[in-house]
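Note that this complex is displayed minus one protein chain, with the remaining chains in position.
A, B and C are the chain letters, set down in written order, and residue numbers restart from 1 in every chain.
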Amino acid sequence: MTRDEVDAFLEREFPQVHHGGRTYFIEEVGPMSARLRMAYHERHIRPGGTLSGPSIMALAELALYVAILAQIGPVALAVTTNLSFNFLRKPAQRDLIAECRLLKLGKRLAVGEVAMRSDGESDIACHATGTYSLPDRR
Amino acid sequence: MTRDEVDAFLEREFPQVHHGGRTYFIEEVGPMSARLRMAYHERHIRPGGTLSGPSIMALAELALYVAILAQIGPVALAVTTNLSFNFLRKPAQRDLIAECRLLKLGKRLAVGEVAMRSDGESDIACHATGTYSLPDRR
Amino acid sequence: MTRDEVDAFLEREFPQVHHGGRTYFIEEVGPMSARLRMAYHERHIRPGGTLSGPSIMALAELALYVAILAQIGPVALAVTTNLSFNFLRKPAQRDLIAECRLLKLGKRLAVGEVAMRSDGESDIACHATGTYSLPDRR
Partner (left out) sequence: MTRDEVDAFLEREFPQVHHGGRTYFIEEVGPMSARLRMAYHERHIRPGGTLSGPSIMALAELALYVAILAQIGPVALAVTTNLSFNFLRKPAQRDLIAECRLLKLGKRLAVGEVAMRSDGESDIACHATGTYSLPDRR
């Protein structure tokens, strides 16, 4: 699927991702990869201007799902089985960019990693790895 | 700290946890442990009535933080360094209960595990482990 | 499978686990659980008398495999897909006991946790969670 097709699929199947105003944006999908942006929005902010852990984790989970959808097509039934996060640095007070790379796309399991950086920075703020269980395909 | 003290501390320091209406409740704190409840609320729900991954991950992160606060007192500066989740079963369409147990409370690091079950069930829906880095104490 | 059946199966299929003299012992298998012992042996020791990380990780992986075998029977083809370890304390200079509990035994995936303690101690030295991918069964 192209970027726009993934976007339309998510809006149709998971409208509540954008509940309260859209803050997650797909910037690009490629072979075994995806880049997403999370807008710096009061909903994601904790005291001191830092981004909340759950908003960062939601970005990573979504980035993995987008990268998988782009490869295997509209499969609502892929489910996360494992997610693991290393929080490395306090993110800056701006958008957070997630670069996802699939490490494996097997028949049953897809595994990927996500590096999240504050927009314009090179240091990784949070690194995630995750596994999705894929439905049987024909 | 007692349950009520932790509750008051969180409301003062992290009011946005309850943004949109309180859905996370501390039920009990004990030695090296805590039990929390996440109310089944439309904000946390995905199509088909299932709970969203991020709402479950937020519950686990909060349960760990509550268990640590109860042990070491009001320390706003503890930061999550690692969180790891195994999603085992689709949770039922009701409240989710988190039982947190600290496995280690060291000078620098606290490590714990969280078992999350649908209210009234014995099977674990999601299991998490996490590490917090603790500020220097005197 | 009983404890002795699992033991015989491992010796037949994975004799190299005991390469250099047997140091891993199955103490008990039960419903969704297993207990193993790793003998304190010079092969596993690092300077200062501590146990090596890899010997501890090997014990955890084996404990999960034993618990799964006891449930589903002799299936050489189960493969580890994910293992995650929190090293909590330096183990004492004696045997290490692993208590494994399966959290899920699905059609495709088995997930469990392993708590490892020095013999006779209550504090956990290392905590692991792991996932095995199971072959199709009939």
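Some notes on this structure:
As a working rule, contacts are C-beta pairs under 8 Å (C-beta built on N, C-alpha and C of every residue); 3 or more make two chains touch, one makes a residue touch a chain.
Keep in mind that this is a model prediction, so the values were computed, not measured.
Across A:23, A:55, A:84 or A:133, the residue that sits in touch with the chain not pictured is A:84.
Contact with the undisplayed chain is limited, among C:1, C:57 or C:75, to C:57. Residue-level contact of chain A with the missing chain is found at 84, 86, 88-89, 103-104, 111, 113, 124, 127, 129, 131. Seen across the whole complex, the unshown chain contacts chain B at 81-82, 84, 108-109, 111, 131, 133.
Contact between chain C and the absent chain runs through residues 13-14, 16, 19-20, 43, 45-47, 52-55, 57-58, 61, 76, 79-87, 90.
Methods note: only the chains that are shown with their structure count from here on.
If you draw each protein chain as a dot and join the dots that touch, every dot ends up joined to every other dot.
Rotation angle for the C-alpha superposition of chain A on chain B: 180 degrees, rounded in steps of 5. The distance from the centre of chain A to the centre of chain C, each centre being the mean of the chain's C-alpha atoms, comes to 34 Å.
Chain A and chain B have centres, each the mean of its CA atoms, that are 22 Å apart.
Contact with two or more other chains is made by residues 84, 86 of chain B.
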